[in-house]
Every structure is written in structure tokens, then in C-alpha cells.
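Report on the following structure.
One protein chain is absent from this view; the other protein chains keep their places.
Chains here go by letter, A and B, matching the order in which they are written, and residues are numbered from 1 within each.
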Amino acid sequence: MSIPGVSLQSGRKGGVRIVDAVKMYGSQEAGVLAVDHCTFDVPAGEITVVVGPSGCGKTTLLNAIAGFHSLSSGSIYLDDEMLCGPGKLKAEPGPDRIVVFQNGALFPWKTNIENVAFGPMMQGVMSRKEAYEKARAMMADAGLRGIEDNYPGEISSGVRRRVEIVRALMTDPKILLLDEPYRALDSLTKSVMHEALLEIFYKNRVTIFFITHDLEEAIFLGHRVVIMTTRPCKPKKILDIDIPHPRDYSVLTTKRFREFMDETAAAVHEEATKAFAAGEKER
Amino acid sequence: MTGLAKWPLKAAAFITGEDFWRGIVAVTVFLIFWEIGSRSEALFGFSFPWVGQVPAPSAVLKEMYRLILEPSFWHSAYLSTARVLEGFFAAMLIGIPLGLAMAVSRTFYGISFPVFEVLRPIPPLAWVPAAIIFWPTQELSIAFVTFLGAFFTIVINVIGGAQSIDVRYFQAARSMGSSTFDVFRRIILPGVLPSIVVGATVGIGITWAVVVAAEMISGGGSAGSMGGAAGGGLGFFIWNSYVGGSYTQIVAGMISIGVAGYISSAILRKVGEWMTPWLAEG
Partner (left out) sequence: MSHPGGIASAAGNADGHVSTFALTMHRVLLWLQSPRPYLMFIGFALFLGFWYLSVEVWKLPRFAEMPGLTTVVSEWFSKNPTYGLSIFMEEYYLHIWVSTRRIAIAFFLATATGVPLGLFLGWSIRFKQYVFPVFELLRPVPPLAWVPLAIVMFHGSETPVIFLTFLASFYATALNTMLGVESIDVSYVRAASCLGAKRWQVFRHIVVPGALPFIFTGLQISVGVAWFSLVAGEMVSGQYGLGYVINTSYTMVRYPTIIIGMITLGIVGYVTSAAIRLLGDYMMQWRTRELALGGDR
């Protein structure tokens, strides 16, 4: 069954539509409701950022899109095709939806270039030689020349994150799913990472679904910001950020930016206080 | 729901889970193969290699039933258990403080650890003759060797545990004005407790292995080389069964030791969990 899509209009790929998603962990009586009838769109070719207090269930949504968790009910569509829904509650993980993890998942036992070339080689779409050539080119493009033969353990965590993103892009994904990828980095490195991510986005126009609890990061990066309630999560407020792209860090001091911050800060703070009162555990 | 009231529920959940039934299936299949294998001579006219010589589970079961009613068997079990506990507690009593000292003082560690590491690869049983020469009674030499078995494991685990205590706990305690003794009692001891439990659980397994070996060597082995009647125990019991040609008794003895070893490990693990409530999953 197809639903008039979020992608058809823009002609780009990677649009995700979440319809009435519900996720309950555990049994009916003693379970934990993580996602409570969530419905929202992730437009193709744009950056959508989901903000919410820790433990609210946003990672569960990301995992459902990626295919790591099943939904209890509801459905998710990618480019008008059903990823999961009634009759098929769990999507299959695939190279069209690649995840970049919080603590990084570059394989420590492979060199950087082996990591980057991993996707196409596993899928069999490229020979080893072709995959390495493309990997080298993409790494050079991202300013990562010279570390191809090092192991991830030998480079700094910021650089590791960038290599991981290049690895994700090698397979030409429709949508990139980022789960608080810059959470563990210091704020100086973070700002470099943000500009690097935007650079990649402008080149590739891949759809990006980004989870964070940092409001400033969300408004800076996103075309659209979805503010979630505390667990169980549900969109509380959806904002279309009309600050024009391409953006750089001068945007942070503009009046429009401050207006958005004011508009969202109260909502986010309210949810954060609720989460604190409920004694949410850090994940 | 209190912790105790949860047990029947947990037990019920476990028994009805697929975990349990698949395990039962596997064990049953195993027992069937064993039974067929031991009877292969009678059933097929030729005996399977290896398994063909082993007494059948049905015969072993009968033997176990008989043994449970015999007081001499329980006496042997008692002797072995006593030896295990002696050696084990001695190892804990000496090993834990030693390990803590080594973890706390870099100098002490630097002096003693290399010697410790050099002695560690020598298998405990290799110490038996030296122990017999040194200690006045046979019982003490067995106890010493048993002690050695668990000692090394416990010390290594204690050191590892103490070293992995996050340094920030110390800093927090100091900034709140704790004395050195307080730090020891409230940071180091609880921090090391999980590792002690691990070391103890592994150590007691080793202790059983050593006791059984020592009993066998004392009672049997190359012409009863260790001299004198060793005074029984389950290891001696097994060896005796072999010498006497009663194969079912051998297997029955093995099972008894296995059960005893398992029970002691399980008890230790439960005690360990009780002593470290903060580790239980929420």
C-alpha cells in the first residue's frame, strides 16, 4: 500500500514517514511504553533533527527505522515503500539506511580504508580494487588523506567519526541515521564536526535523520526540528527552521537563531524537568 | 514484590521457557547415546570404540542409589569436602590481604609480584613431594597443595579488581574528608569484592581438582608413592574402584565429585551475589 509520499514532490530519495508508531517493551502489564503513537515526516533531501531528554525513546524510533527493533504497532515508510508495519513489525537492516552510532562503530581490527571499503565489498557490488579506489577518493575528498592504513585506535575520536560517515556514504544510502554521534566529543571538536557534516550534506544531498539532546546543535543543523516529550515519546512541537542554507557558524549569532532558541527552549526545558522528576536513567 | 517472593515466579518462568526444554532434550539425547554406546557389545555384537567400555547410565544410577545408603561413602565425601574447605579458606585468608597489599603499595608489588609470577606456572601437584618433605603430616601437605591451587587465582583476581577501581572514587572520598582507614573500608573493600567473588568461584573449582588429584596420588598412583594410607576421600574412592575393577563405581564417584564441586561453586556464587547487591541488574 502506498501513501502519497514525502519524496515525490522533491524528487529526492530518503523520505521517511512514521505513522502512529508505538513501541512497548515487555509484557502488557509490566511493560514500558517507549514510543506513544508517534506520527511525523522526515522530508527527503533534508536534515531532520529530533530533540528530547535522555531515555525518552528517540533511539527506539531510530532503531525501528534501521531495522534493529520491531514496532509494537504502527508503520514506517521509506520513499512510499513500507519498511515495517502491520504484518511485518520489523524492518530489515540495509545499506539504504545507514546508522552512525553514539560511541562509534568503526571496526577496531580493520584499518581505516578496510573499514570504508567494507560496505560495497560485502554487498558484492564492487571488486576489492574498485572499492579501495573509491574509498581512497572519498576519504581524500573529506580531507582524510594519509590515515588510510592506520587503525581506528590510532586516530582521534573526531577523525574516527568522520571516517565512519565516509564509510556510511560509500554505499550511497538514501538516508543517514545519526544517533547522538557527537555526544562524546568536546564542544570545540563538535563545531568542526558540524561544519564537516554540512559540507558532506551539501555535496550529497542525502536525507539525514539526526538525534540529539543539544538544542543549539539541532537548530544549527536542521531544516526541521522535532521536539519530543519525555518517555513515552511523542512529537511535542515541530519547527521548520527557515534560516537559509548553506549555513556556517556565523549563523549562531543571528537574531533569527536566537528567536528559534527562545521558541524551543521553554518546551525543551519543560520536558527535561519532567524527565528529571521521573528519574530517567542515562543510557 | 520482595526478593524472596519473586523466586517461585522466576522458577515458573524458567521451567516454561524454551531454554529449559531444549536443555532437557539435549541431555536426554546425550544419555540415550551413552546408554546405547555402553550396551553396544550386547546390542550390535561389537563394541563401539571408547564408549563401549563405559558403564551404562542405568547401571550407574543403580550404583549411586546403593552408595547413597552407605555411610562409608558419605565419610569419603566428608573428608574431601573438609580438605577443600580448609585449603580454600586458608587461600582466602592469606591471599586477599596479600593481594590488597600488592595493589595498594607499588613498592611491595614491585618486590613481590615477579617472584609470585615465577612461582605461579608451577602446577600445584608438582609441589606435592616438596610439601611432603616439608610438612610433618600427610594431611598438612595435602592442605598446603590445596591452598596453593586457589591462592594464585585469588591473588591475581584481587589485584585486578583493586586496580580497576576508578581513581575518582578515591578522590571523591578524600575531598569529603575520609581517613585512610575509611577509604580502605568504604572504597577499596567494596570495590574489590566482585573480583574476590570471581576469584573464589574459580579458585574453589581448582581446589576440588587438586584435592581429588592429591587423594588419588596418595592412595594409588605409581606404586602408592606418596607413602602410607592416605585416609580416603572421594579421589581415593575412585582410584580404589578402578583397582577393584568396579567400573560403575568409578563413574558414580565422578558424578559425586562433579555434584559436590557444582554445589560449592553455586553456594559461593549465591553468597557473592548477596554480598554485592549493587551489582544486581535493575
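Here is the rule we use: a residue touches a chain if its C-beta (ideal position, glycine included) is under 8 Å from a C-beta of that chain, and two chains touch if they have at least 3 such contacts.
Since this is a predicted model, take the numbers as computed values, not measurements.
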item: Omitted-chain contact residue, chosen from B:Gly203, B:Gly232 or B:Gly253; value: B:Gly253
item: Of B:Pro8, B:Pro121, B:Gly177 or B:Pro277, the one touching the omitted chain in the full complex; value: B:Pro121
item: Touching the absent chain when the full complex is considered, from A:Ala105, A:Met138 or A:Met261; value: A:Ala105
item: Residue numbers in subunit B that touch the chain omitted from display; value: 18-19, 22-27, 30, 50-51, 53-54, 107, 109-115, 117-119, 121-130, 132-135, 205, 208-209, 212-213, 216-217, 220-223, 225-226, 235, 238-239, 241-242, 247, 250-251, 253-255, 257-259, 261-262, 265
item: Chain not shown, touching residues in subunit A; value: 66-68, 93-95, 97-99, 101, 103, 105, 107-110, 118-119, 122-123, 143-147, 149-156, 159, 167-168, 171
